[in-house]
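A selection of the complex's chains, in situ.
Order of writing sets the chain letters: A and B. Residues in each chain are counted from 1.
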Amino acid sequence: MKPIGLAVIGAGYWGPNLVRNAQATPTLRLEWLCDLDTDRARSVLGPYTTVRTTDSYEQVLADPNVAAVAIATPAATHFDLVRAALEAGKHVLVEKPLTPSSAEAAKLVDLAEEAGLTLMCDHTYCYTPAVRKIRELVHGGEIGEVQFVDSVRINLGLVQPDVDVLWDLAPHDLSILDFVLPQGMRPVAVAAQAADPIVAGRACVAYLTLWFAGETMAHVHVNWLSPTKIRTTVIGGSRRTIVWDDLNPQQRVSVHDRGVDLTPASRLAPDERRAALISYRVGDIQVPALPEREALRSVMEEFATAIHEGRPALTDGRAGLRVVRLLEAASRSIAAGGSKELVEGDS
Amino acid sequence: MKPIGLAVIGAGYWGPNLVRNAQATPTLRLEWLCDLDTDRARSVLGPYTTVRTTDSYEQVLADPNVAAVAIATPAATHFDLVRAALEAGKHVLVEKPLTPSSAEAAKLVDLAEEAGLTLMCDHTYCYTPAVRKIRELVHGGEIGEVQFVDSVRINLGLVQPDVDVLWDLAPHDLSILDFVLPQGMRPVAVAAQAADPIVAGRACVAYLTLWFAGETMAHVHVNWLSPTKIRTTVIGGSRRTIVWDDLNPQQRVSVHDRGVDLTPASRLAPDERRAALISYRVGDIQVPALPEREALRSVMEEFATAIHEGRPALTDGRAGLRVVRLLEAASRSIAAGGSKELVEGDS
């Protein structure tokens, strides 16, 4: 298979990672690094490179050797850049969030599908060995029915100039949940609280509650002001509970046979029903071995393979659209003081 | 000072701890352990004791050697037992929550004040060396203005027969906040979300958001279903941030000189206002040495000293009442699907 010609758009915070991983992916051929600041682009590539830089997106899109673009620019520019790329017949990998508006995100999804082009969201965490293993465990029934989710992603983070902490960090948690939860399990409502205690002009701390059908609830805490770094997600199941601690490289994922079991009253004889129906499992913990592999390398390979095979990427535009819909509903809730907001489902 | 005659009421989960610590407190004289199940009471005392047991609360209250009672019975019984004790002229130490109803809690507070008796709530955590140090740091101005609070108290806990996880665990977090935050800083509104994913008949997971005047928000996560145990509270300040990890005995409290600073625009010349106003502090961490001391021992001493000096205990009935008001507002919010509920202030 001939390598796919690729241009990386944006040499800012994330662009250099795309450049490095694209260069290490044999199924891609990096043709351009495009940034309005070409000095910056050249500095990212370093002095020993054969890759070209440009500040002209038009030049990139006009280049017949470029079959795909990877876009790492501010979210506000995504819609125009992605649309232009799709209209020029290029496949697109785009950073999260897909766009700041679900209406625009939906248009891009439609556009890509009509044109038969790959539109992939760089939901990087979904490509970590840890999240892949969690998906495998959940989808394979290892933990039983999902009962609750709690996700914390806090750190002394950069206060972004264009987005609040919700749009900056929660896309990670929401895209991971979209990826690992059973297919039919989608949030139906959202509420969120946020604060801007340092008066930065945008929320720096946010709490997000997601309701699924039934009693299942997920909760996400994102925070730019925490002095300690925590990246932990707990997925409670009826049989087992998964704890993912991404900052513990020796034990990122552990599966706990601990929990509370309830004997359904319907299974009991009438005179037993008043008896204590609750029992506790305090069993072993299993820590599955995980390979060490940079997630972005797998993102690049998935992008190339999806293009090659003409199939949707694992984290396609529709996944990006679902994440944007949740973020929009959460923002509405914050604006309304924490109200429960319904989430638009897949059309 | 002659030791104060004490009876412990309730030989269940917490009563044995009261018995043990009362026996070790020279300013108290343990006279009775009272429980409807006297076998249980005798078993708690063990075979080598000179302390008497009884199943008659009347007998205890009628004993002139008993000047004070310590009540560790289910919350639903608190109102009647505390009222009877106060009416019998006894000082009272009572487990949290003071009562399940703020109206009843307020009556008990009034009753005690009218009778000139000590009514103290066993907000045990407030008497840990860690929380005392945190209070000292916050009140002393070490961390500047409080900007946010995040408290997590999760564990595979016992599903209580009479209360949900909110009323079981959140009193700890709420009484700690009541104790350590600056006096003027009281929550004005509350919202809460809860779930009962195992269909136990009561909430097993709950998230609580508290709003203070201004932009400050506190958040509490309590959970009976978590396979891992976490007891961590972060108190973010404008100068420093406190992290309290109660499960790390070598480093329970750490004070982080890390945070985001904002230069107020009003201090800048007009042409500077557009410039980046945000700067990051990434300074040292200080871990204050703490004594190792059982909190309940200090509770007992404070109870005896407050009685002796005729002053309110550090965690008096009013503190207990404030906690109950927050819990009530949170329960209203849960019932209303997460609405923001105002909190009744001190009268």
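Simple rule for what comes next: a residue touches a chain if its C-beta (ideal position, glycine included) is under 8 Å from a C-beta of that chain, and two chains touch if they have at least 3 such contacts.
Note that the structure is a prediction, hence the values are computed from the model and not measured.
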Query raised in the report: We see 2 chains here; how many are in the full complex?
Result: 4
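One rule holds in what follows: only the chains that are shown with their structure count from here on.
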Report task. Provide the C-alpha centroid distance between chain A and chain B, rounded to the nearest whole angstrom. Result -> 38
Report summary line: Note: in the complex, chain A contacts chain B through residues 147-148, 150, 154, 156, 159, 191, 193, 195-200, 204-205, 207, 209, 215-217, 219, 221, 223-228, 234, 236, 238, 241, 243, 256, 258-262, 264, 278, 280, 282, 285, 337-340
